[in-house]
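As you look at this complex, bear in mind that one protein chain is not there, while each of the others sits in place.
A and B are the chain letters, set down in written order, and residue numbers restart from 1 in every chain.
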Amino acid sequence: MEVGTLIWLVLFLPVLGFLVQAFFGGRVVRSQGVAGKKLMGTLAVLPIAISFVLGCIITAQLAQQPADARFSIHTLFSWIDILSLSIPFEVRVDPLSMTMVLIITGIGSLIHVYATGYMAEEKDYSRFFTYLNLFIAFMLILVLGNNLLLLFIGWEGVGLCSYLLIGFWYKDLANSRAANKAFIVNRIGDWGLTLGMFIIVALIASNIGKLGLDNVRFLSYDVILSAPVIEIFKANPGWTTAAALLLFVGAMGKSAQFPLYLWLPDAMAGPTPVSALIHAATMVTAGVVLLNRMNILFQLSPVASAVVCGVGAFTALFAALIAFGQTDIKKVLAYSTVSQLGFMFIACGAGAYWAGMFHVTTHAFFKALLFLGSGAVIHAMAHDQDMRNYGNLRKYLKITSATMIIGWLAIAGVSVWTFFGFAGFYSKEAILGAAFANEFASIGGINIGFYSACVGMFVALLTSFYMSRMTFMTFFGQEERWRLIPAGAHHDAQGHDDHSHDHGHTHAHHEAHDHGPDTHGFFYTDEELAAQHVGHDHDDHHHALDAEHEPHEVPPSMWVPLVVLAALSVAGGFLLYTNHMFEHWLYPGGQLAILGEIKAYPEWKTLLVALSTGAALGGIVLGWFFYGKKLPEREGWDLRRWSPFRRAAGQQFGYDKAMVDMSVEGGNQLATFSWKFLDSKGIDAIVNGVAGLAGQIGKLFGWAQTGFVRGYALLMLLGGVGLIGYLALVLFQSNGGPK
Amino acid sequence: MQDVPLFWYLALGLFMFTTGAVGVVVRRNPVVVFMCIELMLNAVNLTFLAFARYSPTLLPGMAESPQTWMTGQMMVIFVMAVAAAEVAVGLGIIMAIFRLRNQVDVDDMSALRG
Partner (left out) sequence: MIAALPTITPNQITFLALAGLAAMMAVGVVALNNPVRSAMCLVVNFFVLAFIYFTLNAQLLGITQILVYTGAIMVLFLFVIMLLNLSGKQIFPEKLDAKPVIGIAVGLGLFGLIASQVLLPMQKITKINAEYAYGSPQAIGKTLFTNYVWPFEVTSMLLLVGIVGSILLAKRKI
């Protein structure tokens, strides 16, 4: 089939899946029970899987084209068409969009499969898949759309789905708050994105005379990135930098960069497949995709690129430090995601856009793997997410622990010199190498890119270290700590994880979906389950975690995706990196439009590889040293024995609390001020004054209103007579007076 | 009736109209006031019809056409329809006022006094 047909199938199959789930899912699941769930689960996975297959076909066709002919635009209908602006509903098939399509549908279908197992006990089974399919559809619009407005639709759509899925267990107030927080913080980013779009449109529209464009599709990429428009950007460097920075603000919101990262850790309140798909593999990388798509704008603005680099480096460091203070396994992964996103932005800032996308890809492999693995662990541990209650799980969860260990090695960037490495090694090398080698991202002669790379190298060590901490605490050691939880520790754990709970709006506490006493009715009761003949492997999840708990390996629907992702995490980086395959796929010949060739490595490549390998292995050694045998005393259930640094890290160094306080309390004070002074003393005074004035004027003339109806009638009559008399007089005079 | 001049009809209409107008001013009973208004409306209707029949082409450029003598009749029809609606609502209002105050003197209805 034609690419033009296939691409619409890729886009609309998830939409179809969404509609099927939305309109039939609830009824089928209610009436058919377990069989209905199996049916709807299959119907949820199928569209995504078919989309993936079709995406592969399109990509294969695309790869056969010569490098400079690898894009095509397909228009479905004219969406907005006014005199001076035309925005069709069009998609763009090119290496960047197809790469993202493959990640979204590929990882997406694996996670869908996983979710059929993970959510099996859920009452609102099809609601979950409704949202998930809708998310895939919007994400595809985001990456496939050929103009910024379609990107914006997808951008908002995935934000909506993220909101719906974070608040999936919405009856718990903390989850709803986390969802609201994600939604509100993202609006700040959207503000930047829309302003950036406006600037681009304004720039093009105000120079339309010089362009000689034969169309007015101002927001389409092929227009924005065409040679005459680039000349306009070059002529207005100030506006270009402003537009680039504002687009980056949008990317900061969606991709959780400092200072807007705060929503992502809270987003872990959603079900784990959601964390894996939306908050690790796809949606949060939308910012990187945007920067890649609009890379010419950033190539033209070293200042904006330096800011991107700096923000990315700081975020990477900050999030990595916070991760040391977390005991919730999903929170550790969340901060690790924030940190890794920081790496991607270092790459984009340094001009190595392909490296950012490369890291998006490899990160999608291993972070999805780690999240799904953590979901399996949580599933096996009666939905307890506290790593202090784990230990020695490799004895019980053989497949899960094996795959997660691969994920850990991949994110740490372990390699055998340069012969072979796990996926994370290659993308991290590419990012750090490019950032060290290039002097593009600099403000006033200070090479921000270089310093960012220094920070990034340190963060690589930290990453390896805290991921080792997580792995050793969960799978290794001889202690099976859920049997050792001291009395009262549960309270401490709560106190720790809800460190801001006196404000009550920052953290979804980690037992948001504790199955024990489920008062919210999201899960089946034991009786309902028994009535539905659910297999025995599910029964144990309804027990609270206690000393007699025996973890069981998860069902195949959950471990098969883990194995696939583990394979990708092992080999994916190596395969894509060899012979510059990924780089030349995205940027043919490794050439950028403005900057030309981006150097991949500094002169001291050997030293860099040595440092980076050292960082990866050093982190693992440190992790083994501290956490290999047992949980250190100073990180136990008793918070009072924690070191001050770790306690501060656990509370995000007070940043989250400060921000929330500032916005909530500050907003409250601002609103109070505006109410008491601006509103009641300013605006109300004007309004009441005008009304009072009108009243006074009315009173002046009020005496004429006698209230006697006949008086009014008489006056009316008098008026009529007077009018006719006047007309008669005028007529008389115009006829020349008395004849 | 070729031999009755337009003037006579107009005179009758004018007399009825003036009588009605005076009645509106002098009578206290709202129902009678209403009747006077009806009288005025009918006076106007009569005038319309008389003008329609005779269609005096007084104004320059006003051509003789069916339009000329149908328009007056159309106006009469619409006036009748409006009068019917007006009576229905007006009498309803009078009934409502009577229920509220148990008497209907126009001079006592002075809630609008300034």
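By definition in this document, a residue touches a chain if its C-beta (ideal position, glycine included) is under 8 Å from a C-beta of that chain, and two chains touch if they have at least 3 such contacts.
This structure is a prediction, so every number in the text was calculated from the model and none was measured.
The omitted chain makes contact with chain B at the following residues, 1-12, 14-16, 18-23, 25-29, 31-32, 34-36, 38-39, 42, 45-46, 49-50, 52-57, 64, 66-70, 73-74, 76-78, 80-89, 91-96, 98-99, 103-105.
Within the entire complex, the positions of chain A that touch the omitted partner chain are 710-711, 714, 717-718, 720-721, 724-725, 727-728, 731.
Just so we're on the same page, only the chains that are shown with their structure count from here on.
Every residue of chain A that touches chain B in the complex is listed here, in rising order: 698-699, 701-710, 713-714, 717.
Across the complex, chain A is touched by residues 21, 24-28, 33, 106-107, 109-114 of chain B.
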